[in-house]
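A single protein chain has been removed from this complex, and every other one stays in its place.
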Amino acid sequence: MADGDIYLGANQYGKAECRLVRITRDTPVHQIEDLNVTSQLRGDFSAAHLTGDNSLVVATDTQKNTVYAFAKECGVGSPEALLLKLGEHFVSSFDWIEGGRWEAESFAWERITAGGAPHDHSFVRKGQEVRTAVVQRYGGDVHVLAGLKDCIVLKSTGSEFHGFPQDRYTSLVETDDRIMATSVTAWWRYTDLTIDFNARYEAIKALMLEQFAQLHSLALQQTLFAMGKAVLETFPDVAEVKLSCPNKHHFVVDLEPFGLDNPNEVFYAADRPYGLIQATIQREGTPEAPEAWATVPAFA
Amino acid sequence: MADGDIYLGANQYGKAECRLVRITRDTPVHQIEDLNVTSQLRGDFSAAHLTGDNSLVVATDTQKNTVYAFAKECGVGSPEALLLKLGEHFVSSFDWIEGGRWEAESFAWERITAGGAPHDHSFVRKGQEVRTAVVQRYGGDVHVLAGLKDCIVLKSTGSEFHGFPQDRYTSLVETDDRIMATSVTAWWRYTDLTIDFNARYEAIKALMLEQFAQLHSLALQQTLFAMGKAVLETFPDVAEVKLSCPNKHHFVVDLEPFGLDNPNEVFYAADRPYGLIQATIQREGTPEAPEAWATVPAFA
Amino acid sequence: MADGDIYLGANQYGKAECRLVRITRDTPVHQIEDLNVTSQLRGDFSAAHLTGDNSLVVATDTQKNTVYAFAKECGVGSPEALLLKLGEHFVSSFDWIEGGRWEAESFAWERITAGGAPHDHSFVRKGQEVRTAVVQRYGGDVHVLAGLKDCIVLKSTGSEFHGFPQDRYTSLVETDDRIMATSVTAWWRYTDLTIDFNARYEAIKALMLEQFAQLHSLALQQTLFAMGKAVLETFPDVAEVKLSCPNKHHFVVDLEPFGLDNPNEVFYAADRPYGLIQATIQREGTPEAPEAWATVPAFA
Partner (left out) sequence: MADGDIYLGANQYGKAECRLVRITRDTPVHQIEDLNVTSQLRGDFSAAHLTGDNSLVVATDTQKNTVYAFAKECGVGSPEALLLKLGEHFVSSFDWIEGGRWEAESFAWERITAGGAPHDHSFVRKGQEVRTAVVQRYGGDVHVLAGLKDCIVLKSTGSEFHGFPQDRYTSLVETDDRIMATSVTAWWRYTDLTIDFNARYEAIKALMLEQFAQLHSLALQQTLFAMGKAVLETFPDVAEVKLSCPNKHHFVVDLEPFGLDNPNEVFYAADRPYGLIQATIQREGTPEAPEAWATVPAFA
């Protein structure tokens, strides 16, 4: 290629947001798995981009069909397990597919109580958070990321914020008691791909929430670090944790003009703007894996 | 007024979506109430509309301030209780205010588990549904509506659909086993305004979910009616129930081209279009109250 | 029926949000029509609700098929025209269908400029607003409502707000120059169903925007009334206009702490809460039609 020539750089393509509900009905007590699966392939797709030659383009429709067929043939088990199988399939089935990215959101359900007992086949969406997972493959290198999003937490005390620098544009008042609220987006990377992904997910989520609750916080940054640190200390097979947390501001309403005091009882929950804190927590000696994080949205 | 003259008809105005978080911190075990409150007033506001004379226009900003001040002075207690107090205040404070509409969404939280126990002041959003309430006043007539929305339920069997008419445009295949899923929006009207609104809400929600679970359904219409009927039979002080339920279609994926059977195990969850079933369930002898329902969205 | 018996009240059902794109390709210069159509039927559907007997339930899938088939057989022409034909079809095809509600959102496109000229078959979404329409039928009575939503307008001066009542909870400062911004939702009712609905829509939209621009406003209420009045005065076949307009607050940022004045130049655009002004503008002597407005969302 000559200097100045235009060429195709990094690229990937596939089918996004295949909404998959898998019912296991071997017994009258049904199980439900509810996912939103995206499959994207990587390889040398120059011909399609340059001349519209699709002879190497495994159709996005085919990728979708494969998602549903695998859900039948292999079941789901865990989002990570399904994504790993999809990745293995595409890379081993087509010589020219060098890797890809497989992603899933998972939605939790709980059983409806009927006649005093959990019902066999009726469910209500739990909705506390959305569980997420990404599998990245580059040839034989396989990375598994797991995470969660839209997990909204709040503590009504036990949070301070003061001691920040003052400049010409500083008008914020220091506080030693405020509401701290955020919607946690977290991602972590597993180095052991043989674990029970479902149990581990629940344990990590519980651990992070517990840290959020227990730390008397001087900065949202401190809370993020504590949440990530607890995960790394407890689970040696987690390589690193990335957290992105909006500071969902709750402002104490000034009721003095109306002759009322307001000792942190009545708050206005604001929408925008909001603080945005993003941090990676790592373990010394664990090799980084930048390609594991390629195209995983919105992180430091 | 002469024929053809243009005049002001029905109107209302106010402040919408005052996001209010109320912390009760009398003891170290904090309580949280999280609401989205809208206040709208009705009366003769012709002058504002015709000439921009605001002398009778209680500012929407004032309405907002009142919401926050009342949350301090009276607490919340229940969304219905707060809305009733707001309505009473505006109608009794300003001669020319003849009535209005006060609405609240409420968001549920549960305590984070820390150290094996529910934490005193740390919470995670529960998010199974949004609770709703509307108080309408027309002079001394007061109506209280309560409801819920975004309550997503699914049963993986126990639902059939067949026997429908066939015409030129009919292509749907009959089924005696399908997934039935919906996002319940429900409203009901109380005739007794002295009840424990929080306890009643929980009981009605549980009852409707139980009916959804237990009824072997031949039509989503049948399920709606059963849900509403159970509420009316159990609670004589509920005058009527209105339900609006999308039929969130889950299509069995045809895996036969791939050599796989699919006995209702793998489903594609569709977005649009969707069925939309809306019904009112009433009790003979209970007077209707059309004005209670004015400007409550989207119902038959 | 005995006192206390539970019975089925008002109800309707159908298929919502059939996304329909209709291309007219009789010549190389294609035309595009892009709609979101909802069809709902009314009649005596007690059997379905009470016992799950679907013998009268024209399937929502059939309603969807009919929407697409009619788009082929009759074309679209205008949203109102398509909805009228659908209503006529269902009421005349099934004895027991007494009426219904047909709704459409329409999305505007403009041609992409290529080689200096509008392209024959390539379009970009215009997106200034969403056009809306509802046809209601009760037996032979037919009502046509048209409207728009998500039409965001702003004037950077020419808006005042003062003279409002002062009470204990009033803290708003009067202003004689503010930004006025809103997202217009409007509905109007036609009494002549033979007009050119597309041309009329454009004329009414333009007229309302012009009024918004030209009126020096002392209250958003005054602006709403002027917008509706202009429509009624110009078009005798419009019976009434309903407007619902959030007051999208733009607050002047206080830059004084930073040594800067701010003569209405830098604004913070707030999300929530917001004012909400809703009004009906009517013409003396024109009969009202409450049933035309049944289940049209969110209006006074």
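For clarity, chains are labelled A, B and C in written order, and residue numbers in each chain start from 1.
The definition used in the following text is that a residue touches a chain if its C-beta (ideal position, glycine included) is under 8 Å from a C-beta of that chain, and two chains touch if they have at least 3 such contacts.
Here the structure is a predicted model, which is why all the values come from computation and not from measurement.
Asks: Touching the left-out chain: which of A:A114, A:V142, A:I195 or A:L232?
Replies: The missing chain is touched by A:L232.
Asks: Of the residues C:A104, C:I179, C:A219 or C:A292, I need the one that contacts the missing chain.
Replies: With C:A104, C:I179, C:A219 or C:A292 as choices, the missing chain is touched by C:I179.
Asks: List every residue of chain A that touches the chain not included in the displayed model.
Replies: Contact residues on chain A toward the absent chain are 1-19, 36, 38, 40, 42, 45, 48-62, 64-66, 69, 93-94, 160-165, 167, 169-172, 217-219, 221-222, 224-225, 228-229, 232-233, 240, 246-247, 272-285, 294-295, 297-300.
Asks: Tell me where the left-out chain touches chain C, residue by residue.
Replies: 18-25, 30, 32, 34, 65, 68-69, 71-73, 109, 112-115, 119, 121-128, 151-158, 179, 206, 209-210, 212-214, 250, 253, 255, 258, 260, 262-271
Asks: For chain B, which residues touch the unseen chain?
Replies: So the residues of chain B touching the unseen chain are 168-169, 171, 257-259, 271-272.
In the analysis below, only the chains that are shown with their structure count from here on.
Asks: Taking all residue numbers used at the chain A/chain B interface, answer same if over half belong to both copies and different if under half do.
Replies: same
Asks: Report the chain whose mean Cα position is at the greatest distance from that of chain C.
Replies: A
Asks: Roughly how many whole angstrom separate the Cα centroids of chain B and chain C?
Replies: From the centre of chain B to the centre of chain C is 22 Å.
Asks: Which whole number of Å gives the spacing of the CA centres of chain A and chain C?
Replies: 37
Asks: Roughly how far is chain A from chain B, centre to centre by C-alpha average, rounded to an integer in Å?
Replies: 30
Asks: Listing for chain C: what residues touch at least two other chains?
Replies: Correct list: 169, 171, 272.
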